[in-house]
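The structure under discussion appears below in the form of structure tokens.
Note that one protein chain is taken out, while the other chains of the complex remain in position.
Chain IDs A, B and C follow the sequence of writing; residue 1 opens each chain.
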Amino acid sequence: MIDVLYFAWVRERIGLPRERIETSAATVADLINQLRAREERYAAAFADLSALRVALDQQLSSFDAPLAGVREVAFFPPMTGG
Amino acid sequence: MIDVLYFAWVRERIGLPRERIETSAATVADLINQLRAREERYAAAFADLSALRVALDQQLSSFDAPLAGVREVAFFPPMTGG
Amino acid sequence: MKVSVQSAAFDLGAEVAAFTARIAGAGAVVTFTGIVRPDGELTAMEIEHYPGMTESAIAGIVAEAVARWSLVDALVIHRHGRLLPGEAIMMVATAALHRSDAFLAAEFLMDYLKSRAPFWKKEIAARGDAWVVAKDADDDALKRW
Partner (left out) sequence: MKVSVQSAAFDLGAEVAAFTARIAGAGAVVTFTGIVRPDGELTAMEIEHYPGMTESAIAGIVAEAVARWSLVDALVIHRHGRLLPGEAIMMVATAALHRSDAFLAAEFLMDYLKSRAPFWKKEIAARGDAWVVAKDADDDALKRW
């Protein structure tokens, strides 16, 4: 089980801010493929990975990073703070 | 007659902040030569022109600038504001 | 060092005064304040963030700035939630021995907060709401450092 969080338009497109997901995905990319296969709203949110960023346990990471030991995955668009 | 002002160590070396001077000097350099000839303290203050700056009527200027029409000449070291 | 992520407004004058009062030894203080620009039809700016990661990401950015420019102190306040045009979104303050270090550290903090701290801005307007899109220039700005 892994906590998956969504922010900004990713959250709006998927329709929820977080969920717990049963997964055996080895990498972030594998998890994304699993999510895409679920429902159209996930496929839409993850259609263009260049528009997305990912954090693993609150650290910016990359789509090919392994998920072993990770408890929290977050997907969001490029940040616009400041 | 022209008002001549001195600031910082130039003022200290010459021993006064300002004076009115009768001069027919054509340029700042001519005025400096006239002052140097007056007394040792002037000669000392104007010994090294690279350590001095001049303003004519409160505008930074140069030693070869003409004095025609100028009412106020100021001599001082490079500025250290901020 | 002080990092605050908050929904409440902050008192810029009081923060600057308090920061400057506690930086004994510094010769230079630089502050930056970001304000919601009253832009045509904009009625509000909604700022979403990632609680937990926001604080740790900012703390990491601040620690790097402090080490790199030998800062005497640094401060970051960043708001989230709904802000009105003219309200201050965030501020940074840096205190250093010399002015170039204080300036560089403040610019570094801003460049990194802009694209490495998990905030997302949404413009609320009569014509419809729109997420602010990150600019390539924001990422390019990091290359300077």
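Quick note on the criterion: a contact is a pair of C-beta atoms (placed from the backbone, for glycine too) under 8 Å apart; a residue touches a chain by one contact, two chains touch by 3 or more.
All figures in this text were calculated on a predicted structure; none of them were measured in a lab.
Novice: Need the list of shown chains touched by the one chain that isn't shown.
Specialist: B, C
Novice: Pick out which of C:5, C:26, C:57 or C:132 touches the chain that's been left out of the picture.
Specialist: C:26
Novice: By the contact definition given up top, give the residues of subunit B that touch the hidden chain.
Specialist: Where subunit B meets the chain not shown: residues 5, 7-9, 11, 55, 58-60, 74, 76-82.
Novice: In the whole complex, what residues of subunit C lie against the chain that is missing from view?
Specialist: Answer for subunit C: residues 11-18, 20, 24-38, 86, 88, 97, 99, 102-103, 106-107, 110 touch the chain left out.
To be clear about the criterion, only the chains that are shown with their structure count from here on.
Novice: State, to the nearest whole Å, the distance from the C-alpha centre of subunit A to the C-alpha centre of subunit C.
Specialist: 26
Novice: As a quick test, compute the distance in whole Å between the mean CA positions of subunit A and subunit B.
Specialist: Going by mean C-alpha positions, subunit A sits 72 Å from subunit B.
Novice: Indicate the residues of subunit A shared as contacts by at least two other chains.
Specialist: Residues of subunit A touching two or more partner chains: there are none.
Novice: Where does subunit C touch two or more other chains at once, residue-wise?
Specialist: none
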